[in-house]
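Below is one structure; the comments refer to it alone.
Missing here is one protein chain; the remaining ones are kept as they sit in the complex.
Presenting subunit A:
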Amino acid sequence: MASDTSPGLAVGGAQRVMGAETEFGIHAPNSPGANATYLSSQVIAAYARLSRARPADPGTSWDYTDETPLRDARGWAVPRGRAHEDQLTDVEPILTAEAVALAHGPAEIELDGDQEPALMNLVLGNGARLYVDHAHPEYSSPEVTNPRDAVIWDLAGDAVALAAVRALADDAGRGPINLYKNNTDGKGASYGTHENYLVPRAVPFSDLVSGLTPFFISRQLICGSGRVGLGQDGSGPGYQISQRADYFEAEVGLETTMRRPIINTRDEPHAVADKYRRLHVIVGDANVSHVANYLKFGTAALVLSLVEAGRAPQIEVHEPVEAMHRLSHDTDLVEKIRLLDGRYVTGLELQWIYFEAAAKLAADTGVASADGGDGHTAHVLARWEQSLNDLAGDRDAAAGYIEWLAKLRVLDGYRSRDGLSWGDARLGLVDIQWSDVRPERGIALRLAARGSLETMADAASVAAAVSEPPADTRAWFRGTSIKRFPGSVASASWDSVVFAPPGSYRLQRVPTREPLRGTKALTQALFDAHEKIEDFLTALLGERRT
């Protein structure tokens, strides 16, 4: 089944078309009360100015043609009139003059005329999208084919965020705007970190729900990023494993900003709709720890392979939403949750059940073998097993790469040294500053720099990923088109690139609905052979040119 939909990728393992979306917390310390959407647009504009200075990466706007945020995987669509405005992500957000004016303070309600138009969307030369999502700057990574690349191109987004922060800090007129790779302000607001996985349309959605729910409620144990405070508003004293867990209120649903469901049903495939669905995962935390991020993508990809193979563990959790909250609050990992068959299991036991099933499937298909394996699955399985063993047996070791434990170790250090209670503002500060994207300020990045938090991706790979798209997906065609024909790509999206050849009144839309086409192997020769965009398009499209 998977071989049908993912040609070239091994079946049964951790390879899969995937990507990450990271919304950054945003804070302008000199402008309390500034409009968050406006601040976010300043981040996008700052990066656009930087990338325009480098002609190879000019930035392109978004093509909304194929967005379908109201289509539900269960077989219906929400009528537009009944949707919440947050759900209408298929139109360009509009920043009103009032919002801009408010950002500058009421005394400057008259705009001075030299304001740049607010920039809300960019497509980058690495194939990523950088845009304003509601009230946050968001980086959506290009499509990749494995969890290691998912980590690298997500880290490229952190580098993009850092570059924008630096540029804004240097710009005296605007003052600093700082960005945080986290998911909550600790006062009731949560913003998401989403994963996307390509799944064959033929897999029944109900199989995804039943196969993934017990996995997702326990996955936080290995990839939660930790949070000071309990409850949505964080007012309960204490520390919990996941940033996001408390914000989930439903088992299955379409929304992402309210009544958040463990399994999201948005059916917006960004690919050939008859063949694929894009599973939109909203339960994950933003990770600064490379290994935690890797485990997040790698284990989810393995469990999706189990579901596809019809070999997902048959587990039904009693009241999964409540169980998810309870597991997040249990840093000792002793809490047992009830299954519908009468058993009681810990979160770690749930993870072991999934691990064993994934390891068995990999053994049966050969994807994890030393010779002939896919080069990814064996490593994900090894790290997954190690993390479960360490969490139960050697928490000091686990704190070297499990993000919530690494953060807890710092917080407990403060509690022990300075006798702070959980409500102390300094612990709240450590929690927020943990994820500051600036290496000199971000506490997790400081830990990584001193070797206390393991890194997997070296700086050179991440720097390359800021400007280079992955070679093995359609992101390569998108990113290379933007870099190769700067100024002549009017817009792009996951499944299109829209060219505006100079001197032509016509736009030429090139659909890219097959995620594993448009690769370097398939299109490099075409880019090499045709210097001029007209020739390139003719060669690419032939008779199909409109």
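Here, a contact is a pair of C-beta atoms (placed from the backbone, for glycine too) under 8 Å apart; a residue touches a chain by one contact, two chains touch by 3 or more; residues count from 1.
The criterion applied here is as follows: contacts and distances are computed from a predicted model.
*Asks:* Quick one: the chain not pictured, UniProt calls it what, "Phosphate transport system permease protein PstA", "Prokaryotic ubiquitin-like protein Pup", "CRISPR-associated exonuclease Cas4" or "Hemin ABC transporter substrate-binding protein"?
*Replies:* Not shown, but named in UniProt as "Prokaryotic ubiquitin-like protein Pup".
*Asks:* Which of these touches the unseen chain: A:27, A:71, A:181 or A:277?
*Replies:* A:27
*Asks:* Would you mind spotting which of A:74, A:441 or A:532 touches the chain that isn't drawn?
*Replies:* Per the contact definition at the top, the residue touching the missing chain is A:441.
*Asks:* Identify the residue among A:185, A:251, A:385 or A:534 that touches the chain left out of the display.
*Replies:* Residue touching the chain left out of view: A:185.
*Asks:* Thinking of the whole complex, not just what is shown, which of A:274, A:341 or A:396 touches the missing chain?
*Replies:* Final answer for the missing-chain contact: A:396.
*Asks:* Among A:15, A:256, A:289 or A:351, which one touches the chain that has been omitted from the display?
*Replies:* A:256
*Asks:* Since one chain has been left out of the picture, which residues of subunit A touch it in the full complex?
*Replies:* With respect to the unshown chain, the touching residues of subunit A are 23, 25-27, 29, 32, 36-37, 86, 133-136, 184-187, 189-192, 194, 256-257, 282, 395-396, 408-410, 412-421, 424-426, 428-430, 432-433, 440-441, 443, 446-447, 450, 452.
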